[in-house]
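For this depiction, one protein chain was excluded, whereas all remaining protein chains were kept in their positions.
The letters A, B and C name the chains in turn, as written, and every chain counts its residues from 1.
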Amino acid sequence: METGRKTGAHPSEHAAGVLEQIALASDCFLLTVAAPNLARAVSPGQFALLGCGTVFDPFLRRPLSIHQVDVERGEVSFLYRAKGAGTQWLSQRRRGDVIPVLGPLGRGFRHSGSGKKGLLVGAGLGAAPLLFLAQELAGRKWSLVILLGGRTKAGILRPDAFERFGTLKTITEDGSTPKKGTIIDLLQEELKKGGWDTIYACGPRAVLKVIQGISCRTGIPAQISVEERMACGLGACLGCVCRSAHSSGYLRVCKEGPVFDAGEVLLDG
Amino acid sequence: METGRKTGAHPSEHAAGVLEQIALASDCFLLTVAAPNLARAVSPGQFALLGCGTVFDPFLRRPLSIHQVDVERGEVSFLYRAKGAGTQWLSQRRRGDVIPVLGPLGRGFRHSGSGKKGLLVGAGLGAAPLLFLAQELAGRKWSLVILLGGRTKAGILRPDAFERFGTLKTITEDGSTPKKGTIIDLLQEELKKGGWDTIYACGPRAVLKVIQGISCRTGIPAQISVEERMACGLGACLGCVCRSAHSSGYLRVCKEGPVFDAGEVLLDG
Amino acid sequence: MVDLTVEVAGIKMQNPVMVASGTFGCGEEYSSLFDVGSLGALVTKGITLKPWQGNKPPRICETPAGLLNAVGLQNPGVDAFVHEILPGMKGYGVPVIANIAGFTKEEFVEIAKRLTGTGVAGLELNISCPNVKAGGMALGTVPELAAEVVEAVVESTSLPVIVKLTPNVTDIVALAQAVTDAGARALSLINTLLGMAIDIKSRRPVLGNVMGGLSGPAIRPVAVRAVWQVSQTVDIPVIGMGGICRGEDALEFILAGATAVAIGSAHFHDPWAAMKIISFLGRYCEENEINDWRELIGAAWKNK
Partner (left out) sequence: MVDLTVEVAGIKMQNPVMVASGTFGCGEEYSSLFDVGSLGALVTKGITLKPWQGNKPPRICETPAGLLNAVGLQNPGVDAFVHEILPGMKGYGVPVIANIAGFTKEEFVEIAKRLTGTGVAGLELNISCPNVKAGGMALGTVPELAAEVVEAVVESTSLPVIVKLTPNVTDIVALAQAVTDAGARALSLINTLLGMAIDIKSRRPVLGNVMGGLSGPAIRPVAVRAVWQVSQTVDIPVIGMGGICRGEDALEFILAGATAVAIGSAHFHDPWAAMKIISFLGRYCEENEINDWRELIGAAWKNK
């Protein structure tokens, strides 16, 4: 039996009150909002669209993965980088401010059974959707190895939180962690050990492409969380597509994704 | 000798830190910012352009009259109504936020000599530029009667502050002050007493037009502060014009105004 | 409750608030958010004769107070539309208007024929999509060519024909006049403005298709102008669209001369935009004691 999407988890609008905005290193923020209905409805790998700005610029909502959920306290957290105008606006929200949040959206990570062996691969901000997944899989007695990579040590996000759910291994490009190299180096090393049931990955396209290749060659099923520019987030505008590997057409990242089986999509446009 | 504009008071940009934002009744706010250079440079009747919003919507800066100045503390206050998107954004600024303020701009109120008798007429938000003027004239030993009108008592703005500089008389359309009627009723009554040297007025166009008529008929000089939609605020774009009474052309409200002699402009467009 | 009904091209609507083609999917996507059946009418994504893949991504690029899109008519083709999509859309109980796009006159006619008798309430001819290179644009910019297409479609179907015009022309009034004379029963104004954006990092166009269509509040003044100009010239109703986000915006279009409005990009900013606009119009009429809201249509040029 495959799980991962709660039945009847229809998207809706949440006037989410900001509870906490923590500045992590390298322009990254951990934003926690009160959104009890969203907390209850959402599954790992799904995302939400956050309304940013006061009038019509920025105009589009920003898609952010659900990073962490506390159903009992009714809290949802996002882990994000303040990059452009929308996320910068977001990073300036303070306790008490209200953010319009549309969610849950999209198809999250799939997993079945319990007690399996999972490899979670997060490159940079790719860590964002993996914590919620780690929590859920750990709850189902999966044994997890979590690989996080960044350019610098500050780019390894939320290591303490991840360590609660599995074995954390990190690598940095500048060698500010014991291991120096790319996340792919770390992944190759780990794969050699064998015995993996599924790889779950999120990060830049280049990383996801390598993982597609690895999954294909090794036969280890992989799921990847893909990003594309979005307008509606609901599957209505056909704006966020990604080429399908099985047909000549396109798949909607906001509806058929953002989490795809590695073999489902072509990432070259 | 005519005074009223400090020499060399060139406009410049002030990154003005919000000190206080007080909500008065009926959507009106009293905003005080730290802007020592502006405080030093500005004269009554001049205005500033306040940048509102985070990105490009709202796009234009909002013109607001200088309401009050404390040169020693380096503080400037604005009295304004939160109406549309720009002023609403403004009303949400809190202590510590920074607002870009361009000023001083325009030609303020003119006055000469001392110990004269002045009649200040403020309809609604028209009170905004008059407090700074009252302070200055009172400092020159003018004896002032200040007329403030509003729809309701809550619309009579800052009565206590005005009372420090002259005799305050108020009127409301709904009779929530002892006197019921329009500011024009009050003005007519006061004019009967005679002996006025100058009328200074600010308020809706309809009120200013009546005052133009009164000034013309009675021969009492009047100065009116005029509003028009602005873009540059510097006299460069020719966007904010008002028909000249003396030529067939137009005058710029931001440069030749906003304070005009009552006979200088035609207010019918 | 205030009466907001209206008839456009013979299509009766419970209120004048429609959705704009291509922004509302099949309705289903929004049906978990609100009652899609409370809209004035649904308008489909552009339908072509054959299935069409659309353009390569990225297809979306945010711009100041708007967005560029280069979706490019991705759709399953008219037959799949009729069998797989239309039944669901009709289920909401409000008129479904089919937005159709042919690459030639003959294709327009063929699509129109296949939609006749299927239960769609009307056709909206998209002779103006900036994201299709194969002639779509030229068709919509030359009055004579546009009129030819409209005439051919009108002759081939019993359905009312609405024509959607592009603003990317020197003289939209001439175009409007030509297609009206050719038998259009209503006009939709406006489609997107042709635009593009370049990514300064990659130093290449952002959109996979290079150019795209600009929509959203940014273009509202251009759309209001088009509605104002055209509604004073033709005597068929105009459906106004282009950047309508709030009730006030919808009213602006109505005052400019629109008999109905369509909400497009606003859905991306606030998925409830159309619902809020419907409430606004009702409330506005009540508060201003307007008995027949249709008095407001074109009031800005009728009452001087």
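By our rule, a residue touches a chain if its C-beta (ideal position, glycine included) is under 8 Å from a C-beta of that chain, and two chains touch if they have at least 3 such contacts.
Computed from a predicted model, the values in this text were never measured in an experiment.
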Displayed chains contacted by the hidden chain, counting the whole assembly: A, B, C
Residue, one of C:Ala152, C:Ala197 or C:Ile278, that touches the chain absent here: C:Ala197
Omitted-chain contact residue, chosen from C:Trp228, C:Phe268 or C:Trp293: C:Trp228
Hidden partner chain, residues of chain C it touches: 63-66, 68, 141, 168-170, 193-198, 200, 203-205, 211, 214, 216-222, 224-225, 228, 243, 248, 251-252, 255-256, 296, 299-300, 303-304
Sites on chain A contacted by the missing partner chain, in the whole complex: 55-57
Residue numbers in chain B that touch the chain omitted from display: 10-13, 51, 55-61, 100, 102, 228-243, 248-250, 269
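In this text, only the chains that are shown with their structure count from here on.
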Chain of greatest Cα-centre distance to chain C: B
Chain centroid nearest the full-protein CA centroid: C
Rounded Å distance, chain B centre to chain C centre (Cα mean): 46
Interchain centroid distance [CA atoms averaged], chain A/chain C, Å: 36
Touching two or more other chains - residue numbers and ranges from chain C: 64-65, 217
Two or more partner chains touched - positions in chain B: 55-57
